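All protein chains but one are shown in place.
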Amino acid sequence: MSDETDNSGLWYREDFGDSVSYLNRVEKVYFSGKSKFQNIDIVELGFLGKTLFLDSKIQSAQIDEHIYHEALVHPALLLHPEPKKVLIIGGGEGATLREVLKYKDLDKAVMVDIDGELVEYCKEYMPEWSDGAYDDPRAELIIGDAKEYIEKDGEKFDVIISDLTEPLEEGPSVFLFTREFYNKIYERLNNHGIFVAQSGSAFTGIAQFMATNYKTLGKVFPEVIPYQIFIFSFSMMWGFNLALKGLNFKNELKKVNKRLTDKAINLKHLDYNLIESMTVLSKELKKELEKGIISTDDSPFFWTL
Amino acid sequence: MSDETDNSGLWYREDFGDSVSYLNRVEKVYFSGKSKFQNIDIVELGFLGKTLFLDSKIQSAQIDEHIYHEALVHPALLLHPEPKKVLIIGGGEGATLREVLKYKDLDKAVMVDIDGELVEYCKEYMPEWSDGAYDDPRAELIIGDAKEYIEKDGEKFDVIISDLTEPLEEGPSVFLFTREFYNKIYERLNNHGIFVAQSGSAFTGIAQFMATNYKTLGKVFPEVIPYQIFIFSFSMMWGFNLALKGLNFKNELKKVNKRLTDKAINLKHLDYNLIESMTVLSKELKKELEKGIISTDDSPFFWTL
Amino acid sequence: MSDETDNSGLWYREDFGDSVSYLNRVEKVYFSGKSKFQNIDIVELGFLGKTLFLDSKIQSAQIDEHIYHEALVHPALLLHPEPKKVLIIGGGEGATLREVLKYKDLDKAVMVDIDGELVEYCKEYMPEWSDGAYDDPRAELIIGDAKEYIEKDGEKFDVIISDLTEPLEEGPSVFLFTREFYNKIYERLNNHGIFVAQSGSAFTGIAQFMATNYKTLGKVFPEVIPYQIFIFSFSMMWGFNLALKGLNFKNELKKVNKRLTDKAINLKHLDYNLIESMTVLSKELKKELEKGIISTDDSPFFWTL
Partner (left out) sequence: MSDETDNSGLWYREDFGDSVSYLNRVEKVYFSGKSKFQNIDIVELGFLGKTLFLDSKIQSAQIDEHIYHEALVHPALLLHPEPKKVLIIGGGEGATLREVLKYKDLDKAVMVDIDGELVEYCKEYMPEWSDGAYDDPRAELIIGDAKEYIEKDGEKFDVIISDLTEPLEEGPSVFLFTREFYNKIYERLNNHGIFVAQSGSAFTGIAQFMATNYKTLGKVFPEVIPYQIFIFSFSMMWGFNLALKGLNFKNELKKVNKRLTDKAINLKHLDYNLIESMTVLSKELKKELEKGIISTDDSPFFWTL
């Protein structure tokens, strides 16, 4: 066999259930090891570029991490008239923080991640993600349990962003998606506060996590806006849920275009029209979201495929 | 190893370039063979359900063929005030025809596919796709070369739908995407005619086919509207280009909602809002589309990954 | 991507435990379906040629089925001075029967296989294996349970050949490898009878089936000779156990070369020296064989990896 057609070497394999195996060629292994909380692989993939896997599940890839992080951060921050204090739960890669800090008028961005080793490995091997964000004087990094942080501390925020791994049965984030936890989140938001959470797959038939998150937030917040964007490296349309404590979505949406211009936020993927269109869901997905259950501390939702 | 975790057996593997291999478990082989024009595999996949591959490239899967075919057919037919005659180029599965025939006022739907064997195998093994469409008295199936058909015949159409495989270098469809061919298409449309073509991947960096198609149509038609929808079984946001000969897109778009209601078209995935939002593209994709080249008979565009 | 490097299409995947996946390109699917007893796939593989899988486990491949079947059949038939009546248990492909019938002086070869559908599919799709053997007037095919056949019927045989699938926990052959069954086999052999069984992997660390078979036969027969040969399509050195009721192995081995010449048996792979060398095992395998347990009806051995 000629070398040209030889695809031997390291590959990253993702199995989805019993019926799908997805293989990406690994060009380089930056880091492969364990923290106290999870397995961490940081590798260069042939097409996706540098990519982070936690417990062998893809988290973000160089080719489109900006799409994921722009979609997670900017709708919430642009719908809020004047975000001064932002809290990030999770977000160990540092890119969520990077996007938040694009708002010049922001006073403070607190990021609480349980896995300090992960944060360090990301800083060292994926500096493009945080891009200096931790050096910004407005940034405060807390290594600790977000649940404890939310329950104990008294400070209130304008925007809270949940950038957590899926609630796997044995995983650390199961109780960070429950009604009880969201009650605490609600309390920790200012009156005009906005909460947003990455909520997993947005494709009909496998959007149970998005649906549960949508319905659970609906028990706590007066208005919940589900939205979605295509993430190539996830091979998937990805879901988010945005919850408003006191503001009205339609009213604020009208102002997003002007805010985007006034604040001169530099976005690569999103513009006003795309932000609006992200909230337009298919008939099928809308039906599926209505079937979501309520995740509670007594009966928490687990994500399985 | 226990039988429960054993994933041995037939799988369908799709390689994308040298860096990605995608494996789907095959539950059942309905048909695997060759026509005069291409290799045809019709298999039951573990997650996607019944799926058609042509020359080992996925064409449509039971789980979401309705999304692809609704997105291909209905924007064009709803933007046209009164489609009476529709031409389908390609579309061997029969599902494009099925969607077209949902319009009760339609007089005639002509489908021209070069591969009569493919059409027969699809009828036999994938009857859910055509769902009886060929038995509709308004349907006319012509097995033959679409290029010859377009160039020779004189009848004009209200809507022409291009549902072809990608223009692979050695493939049969290269000259069905050129400026010269589109000039002929233009001639075969009525004054208010609309043309729409599936145009491959809509993800930045690999949207060259969509971009070329967009720019080539722009040399022939006064208005071209690129749009996109997520197709799970392609792991991809999928692109289309819709070209209007005499109508104005914005004017007609306003009427789509009413037409949808008046005509009582039964859609599973699309509604008016989603149709509109499909035309909203990311900043990155808009930039990429502007870089498309013009495909001509002398210098045709080939799709490679 | 150019077509030359595209490996998309149907593949056959074999998983071994959680750590190995082995993929072979499928050029053609001859048959893929179920009998009453098992899943049957008969496919053309890119390198191995036509290949049979039962319950997704490879059984024999065109490239080297002659090696397996020569190694299974001829040591026993050449060690016996004058085999007249031979019984085959299993052997649904028909190639074991084919090899047995190479002995011109043979009066009768009885083959008992439980899966009549398998035998028919093999005849139809893999005629090279049986190569007309069923038409030989000396051949008698019985579709039925070998256990019942052995226990009920009174006829005695010179050689009995066990060509069964591994004793998987839920599989049909578990009780065809036990001490009790081998006692019956012993009874159904003439005084100079020889029994031989395919016994799975012969590589140290994964030769538990071969070891158990070796020790279990040792409880019934005065002499048991384990041997092995490399089967490329199994990626493995493959084990067999040959048991002698009244004959002495060394005495008979000396006569094998002359018998091979006198009987003019046409072999592609084996000659006298190779038959002898097949019985020479590594120090490691010899140790492992001694650790075999006794499989009994009360506590049967199951094969797992």
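We just call them A, B and C in the order they show up, numbering each chain from 1.
Please note the rule applied: a residue touches a chain if its C-beta (ideal position, glycine included) is under 8 Å from a C-beta of that chain, and two chains touch if they have at least 3 such contacts.
Just so it is clear, the structure is predicted and the values come from calculations on it, not from any experiment.
Within the whole complex, the absent chain has one touching residue among A:Tyr12, A:Phe37 or A:Phe157, and that is A:Tyr12.
Contact between chain C and the absent chain runs through residues 7, 11, 16-25, 45-47, 63, 67, 203, 205, 230, 232, 235-237, 267-271, 273-274, 276-277, 280-284. By the touch criterion stated above, the residues of chain A touching the omitted chain are 1-3, 5-18, 21, 23, 26, 28-29, 32, 39, 41, 43, 53, 56-57, 168-170, 304-305.
Methods note: only the chains that are shown with their structure count from here on.
Distance from the chain A centre to the chain C centre is 56 Å, each centre being the mean of its Cα atoms.
Distance between chain B and chain C, defined via averaged C-alpha coordinates, is recorded as 52 Å. If each chain is reduced to the centroid of its CA atoms, chain A and chain B end up 33 Å from each other.
Across the assembly, chain A contributes residues 21 that each touch 2 or more other chains.
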